[in-house]
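The structure that follows is given in the form of structure tokens.
For this depiction, one protein chain was excluded, whereas all remaining protein chains were kept in their positions.
Up next, chain A:
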Amino acid sequence: MIGLWIGKCVLWLMQRFGRRATSLPGKMALRISPRLFARLARQLNFCAVVTGTNGKTTTTAMLSRMFAAGEPVIHNAEGANMQQGILTALLRAASWTGRLRVRTAVFEVDEATLPVVAPYLPIRVAVVTNLFRDQLDRYGELDTTVRKVTEGLARTAASLVLNGDDPLVRHVGLSLGTHHVVYFGMHRGHLHPLEREVMRDGAFCLRCGHPLRYDGFFYGQLGQYACTHCDFVQPHPTFCGQYEPGRLHVHQEGLPGMSFPLPTRGLFNAYNALAAVAAARVSGLSAGQIERGLQSFVPPLGRMQPFATTPVSVLNLIKNPAGCDSVLAAIAAEPGDKGFCILINDLAADGRDVSWLWDADFEWLPDRIQPAFCVAGGLRAEDMAVRLKYAGLPAAAIVPVPGIEPAIDAALDRAAARGVSLYVLATYTALYPAARHLTRRADTTSGTASWDAGRKNDETHPDSPPVSRSPESVRG
């Protein structure tokens, strides 16, 4: 009981003082009573989880909106996807006597956290969005991630909603043969031939080690694939998606086609919506409920998020090569001349190793976007600047400005002088300070600067050892 009260007190205090309470209350409560998680979790009647490398936050948010269209639902905040973040969400829904007021939950769960929480949560539906290379220094290697996800799912009796276009996720599905598995995938019409030589993590059959043959790609390793040696092939999708600007058409096997509003931009977001629709259908939600959920969906922080600065700026989270490539592709499709500000931090939540910058296709910048300038900022501003130089951006266009706020200010000045809109790309721990500063810059023009300017941001403690990816704990 003490743990519950401590957790609820921390939660209350943080909310009282306007802090983002996404993980810390759960972390404190867990330290005092490790069994609290199980005590709260077992009161749930239904739990859906979303895991995978990219798109967890968006997919989870969409799915929870769909559930919320019919009943109250517990949902963990963006990025707080480890045990303490999930516990914080449960604490928020718990009374002071430890009774859950809401019995349905939709959680985003970190890949490595899944085996830890799976035994306690009544997981009925589990979504795997995709498995890309992400944060090698935390998990070691990609194989470990595949193993963790498989291990976590094996500890549930859930129906699995898997991305059939991803050979690594397909492998997970095949190794969990006793589960009820459905696949989602994009319509062939969205396939495109590979234009550039890029490494794909799933390019080899995990079963026999032979190369996979692709007939076309959606993005990254997602595509139409088959093993050249054994019978490992892309599954026929139970839920097949086709999208156009603003709409997603879904064909569910054996049923008439459905069509939903698509409140986000870009192919990767169409995948997220498709995953959420499939999970909702498997959970028994009606098309009407799904439609209402998507209509009420507000894109989360840092997914093509606009700010009313002068000139206008758009913020995007980047955290791994595949995610970064899809962001660059989405930006390239936007009209008008552009300037960039790319903020790279290397705190634990970002991954200490910034090698991934070299796997991301920043060649898109000189080749297809030709930005007026590119300011490189954050704790690894200079590494990013070198990356841009070798990507082929003219030296005069590359401006290293260490830090976050100085980099954004320098970029906004340049964007104003050149009359272009500004695209800000930021890694996880740079995202919140960037959003804060952009909001402040937008407020200043309308005369309502209200942010706590004296508050320290992530940069002040570059080497504090955060334990979760949530912003309050990395802030130190």
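Here, contacts are C-beta pairs under 8 Å (C-beta built on N, C-alpha and C of every residue); 3 or more make two chains touch, one makes a residue touch a chain; residues count from 1.
By definition in this document, contacts and distances are computed from a predicted model.
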Which of "ABC transporter permease subunit", "Lipid II isoglutaminyl synthase (glutamine-hydrolyzing) subunit GatD", "Spermidine/putrescine import ATP-binding protein PotA" or "NADH-quinone oxidoreductase subunit N" matches, in UniProt, the chain that is not displayed: "Lipid II isoglutaminyl synthase (glutamine-hydrolyzing) subunit GatD"
From A:Val10, A:Val354 or A:Ala410, residue that would touch the chain that is not displayed: A:Val354
Residue among A:Val116, A:Ala203 or A:Val233 touching the omitted chain: A:Ala203
Touch criterion as defined above, residue of A:Arg155, A:His179, A:Arg265 or A:Lys389 at the omitted chain: A:Lys389
Missing-chain contacts mapped onto chain A: 133, 136-137, 140-143, 197, 199, 203-204, 209, 211, 346, 352-359, 379-383, 385-387, 389-391, 395, 398, 400, 402, 459, 462-463
